[in-house]
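A single protein chain has been omitted from the complex, and every remaining protein chain is retained in its original position.
Should a chain be cited, it is by its letter among A, B, C, D and E, assigned in written order, with residues numbered from 1 in that chain.
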Amino acid sequence: MKRLDLIFSERELDAIIKTLEKANVPGYTVMKHATGRGPERVVTEDMEFTGLGSNAHVIVFCEQELIDKMRDNIRDDLSYYGGVAYISEATPL
Amino acid sequence: MKRLDLIFSERELDAIIKTLEKANVPGYTVMKHATGRGPERVVTEDMEFTGLGSNAHVIVFCEQELIDKMRDNIRDDLSYYGGVAYISEATPL
Amino acid sequence: MKRLDLIFSERELDAIIKTLEKANVPGYTVMKHATGRGPERVVTEDMEFTGLGSNAHVIVFCEQELIDKMRDNIRDDLSYYGGVAYISEATPL
Amino acid sequence: MEINPILQNVLAPPVLFFLIGAISVLFKSDLEIPAPLPKLFSLYLLLAIGFKGGIEIQKSGFTDQVLPTLSAAILMSLVIPLIGFLILRFKFDVFNSAAIAAAYGSISAVTFISAESFLESQKIAFDGFMVGALALMESPAIIVGLLLVKFAAPQNRPKSRKMHLSAILHESLLNGSVYLLLSSLIVGFLTASSNPSGIAKMEPFTGQLFYGAECFFLLDMGIVAAQRLPRLKNAGSFLIGFAIFMPLFNAFIGVFVARFLSLGPGNSLLFVVLCASASYLAVPAAMRMTVPEAKSSYYISTTLGLTFPFNIVLGIPIYMSLVNTIIPLSPL
Amino acid sequence: MEINPILQNVLAPPVLFFLIGAISVLFKSDLEIPAPLPKLFSLYLLLAIGFKGGIEIQKSGFTDQVLPTLSAAILMSLVIPLIGFLILRFKFDVFNSAAIAAAYGSISAVTFISAESFLESQKIAFDGFMVGALALMESPAIIVGLLLVKFAAPQNRPKSRKMHLSAILHESLLNGSVYLLLSSLIVGFLTASSNPSGIAKMEPFTGQLFYGAECFFLLDMGIVAAQRLPRLKNAGSFLIGFAIFMPLFNAFIGVFVARFLSLGPGNSLLFVVLCASASYLAVPAAMRMTVPEAKSSYYISTTLGLTFPFNIVLGIPIYMSLVNTIIPLSPL
Partner (left out) sequence: MEINPILQNVLAPPVLFFLIGAISVLFKSDLEIPAPLPKLFSLYLLLAIGFKGGIEIQKSGFTDQVLPTLSAAILMSLVIPLIGFLILRFKFDVFNSAAIAAAYGSISAVTFISAESFLESQKIAFDGFMVGALALMESPAIIVGLLLVKFAAPQNRPKSRKMHLSAILHESLLNGSVYLLLSSLIVGFLTASSNPSGIAKMEPFTGQLFYGAECFFLLDMGIVAAQRLPRLKNAGSFLIGFAIFMPLFNAFIGVFVARFLSLGPGNSLLFVVLCASASYLAVPAAMRMTVPEAKSSYYISTTLGLTFPFNIVLGIPIYMSLVNTIIPLSPL
């Protein structure tokens, strides 16, 4: 089993969830209000009230094959506003 | 060292923390206000003000043997409202 | 590629970010409002309005060598108020 | 039924803000009221409703009408879930039927205050003790719902904990929103009886601010309702029909009870609205806690996505017409 | 220009609270207004401005001045971004130039209400319909900005989605803050025309509370501005100069347009302030959504970190002097 961590602008959240749903992931978890810095952009808390939007952190536990299926779409989504996606190993309890 | 990720309804938080404390985990971290979807349920932000409760994400860094000790109790807690639990490897810095 | 998870008092956030920036990490993500318990202290939600400060959870995806570079500084930061730091494996999508 | 009262209702600020919220979702605006702001307004409204209600009850004292009305209110919140349960069992299992039925037996405080605003704009009098009916109708439906599960459900609920009477009472009386409303009511009552100067000092917060805060909250409710509505499609047309039929049906029973109690038109409307409204705070929270077998999206999407908007926008003026038609009829 | 009006402006509570916020950052105080509280105040201010504006417009009706003023306002918000774009292109690519220019063509509602407060404290009259100008000036600049990108940008934007006219209109009209302001304006208008008793009931929330909420919000804006300002250093001195020059330049054009329209001193100041202020809500949100190639830290740090504080603290009294100097001149 894999764990997929996605961090990106919350304004892209609907698109990412659509991608996840299309791949039939068994589930996902969304945590909003994340801030941070990437190679290009700084995301700060004041971007919440201005409507620029802070980051969302999405966790997906799923099989590798699902990740392979989604890879291109997710990369596409993330190439627009930026964001990162990492995979690690996870075992169900 | 292991990392245990638990995601479940915040209404179950007290029960889960009791389980963790009973197993004498060295510590744990709680992040609330998570939303998401699992095999059966969708958890949305409006469930916060209605009192239905959104999800909590709990992270525990501990030894494998502690996880083995807690396994049954956690599964029990999660079987009620649902939720997921995953283990991965982690090394202290 | 590695994933570094740091959990510590948000009052230490500026110091930690300075450490990260000095090591030239490619990026980092900050999630505030985490609560929890460690070996010594309990961090609860009411510590937010009192100004004591709750915890921040910082995630950094970077190479092992950067982590080695930061190790001492981070340990130093965390030795003051406490906090935990764990490393795990991660592969870019 | 004239079109006029409906239009008049729709043109009141609270309803307009509700519609603005709903339309923003329809048009995919990114207008958003982030958590926990809706909780702030929800807590505030419960506190203010309770506090003002407690003052009113202390002021008006226990008139002849109070006891019969409150008793009838409790009775309605016991009977409605039973009827609802029987209807819902045609399509749903015991768990879902009980949970949805309980929601319709209980009440929505915001629907109630919308009805009060409507009466005020129509200059129709009503009594402060009706808030007592509101407070008393929250819990009994929860108890009925949980008893239905306890006795009608298969003996062996694999995923569930045992449900003791104490747990049932706990969920129905100590649920956050029930507790805040009831205890604020007691605070209001005590303040009015022993500390009347406190009333004036609270007035700007609980009184003057109320209407605006109601509007702000309804803006959010419009957003929430419009986001919830599409999810009802998955629940099927039976449940969609139920979410419209049930309030109308309950209103119909309610208006005859109101007439039997000889309530004036204002109190009658409030009584009818209490019967017709469905809970999206206390009951769902209690059901999620105790009946995990029921799908929360069923009971929350029906009440929040359909019944609530229906009552706010169309229901209240419709019920007013009903009251104006039935109440003045020659005695039974 | 006398020093007096500047000092008087600085000594008003909203500006003082703004300065307190900024100073707290300077002195590294840990004073913090955590999210989403700034959003609460921002939503509240937009709702209240819109609602009160709608009432004023309904009350004043469409006088002779209304149509020319509103038309001129729209015109300014179309022209300013074009000028800004030409200036910015000396240093920046199409994407950044268009995004920054659009921000300066649009408006800042809080700068506008600060100007209103200033006029009130100076006992200078102004008309309610100017809120209409505020509302109408939010969107056109967004449209201009996006059209500039559409037509001036390299045909092949690798990282970007196609930008249809519908997307442009969506972003400019259904952006959360534009939508809330416009729709609250409509609610205010409808309330005033068909439900005047609703005005009094909203007054404590949208009226009496307004000034205090403005102060609280400005406290946060002071913090935000002072945190943003240092990041402007990375953007270079050209942009820093632009953030001060552009509002002055726009004010200068604005005051002559106001004179041409024969606006009184109050309306003139508001018109000038609309021209001089830059958007940190609607435009940045829309640009982030549609022009990811532009660096958000450029357009948000200039408007929030420099132009906004400049206008609030120094700009408004400077523009007042400008108005007092130019408007009374013998006719052109």
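To be clear about the criterion, contacts are C-beta pairs under 8 Å (C-beta built on N, C-alpha and C of every residue); 3 or more make two chains touch, one makes a residue touch a chain.
Fair warning: this is a prediction, and the values are worked out from it, not measured in the lab.
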### Summary
Of the candidates D:58, D:106 or D:175, the residue in contact with the absent chain is D:175
### Task
Among D:124, D:190, D:261 or D:326, choose the residue that contacts the chain missing from this document, as touch is defined above.
D:190
### Residues belonging to subunit E that touch the chain removed from view
8, 11-13, 16-17, 20, 23-24, 27-37, 40, 120-121, 204, 208-209, 211-213, 215-216, 219
### Message
If the hidden chain were put back, which residues of subunit C would touch it?
### Response
9, 11, 33, 40-42, 44-54, 79-82
### Task
Please give every residue of subunit D in contact with the chain that is not shown.
35-36, 39-40, 43-44, 47, 51, 170, 174-176, 179-180, 183-184, 186-187, 190-191, 194-195, 197-198, 201-202, 204-206, 208-209, 285
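The rule we apply is simple: only the chains that are shown with their structure count from here on.
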### Task
Compute the centre of every chain as the mean of its C-alpha atoms, then state which one is farthest from the centre of subunit C.
D
### Message
Among all chains, whose Cα centre is located farthest from the one for subunit B?
### Response
E
#### Entry: subunit C-subunit E separation of Cα centroids, rounded to whole Å
38
### Message
On a C-alpha centroid basis, what's the spacing between subunit A and subunit E, in Å?
### Response
33
### Message
If a residue has to touch 2 or more other chains to count, which residues of subunit A qualify?
### Response
11, 31, 33, 48, 51, 88-89
### Task
Please list all residues of subunit D that touch 2 or more other chains.
30, 34-36
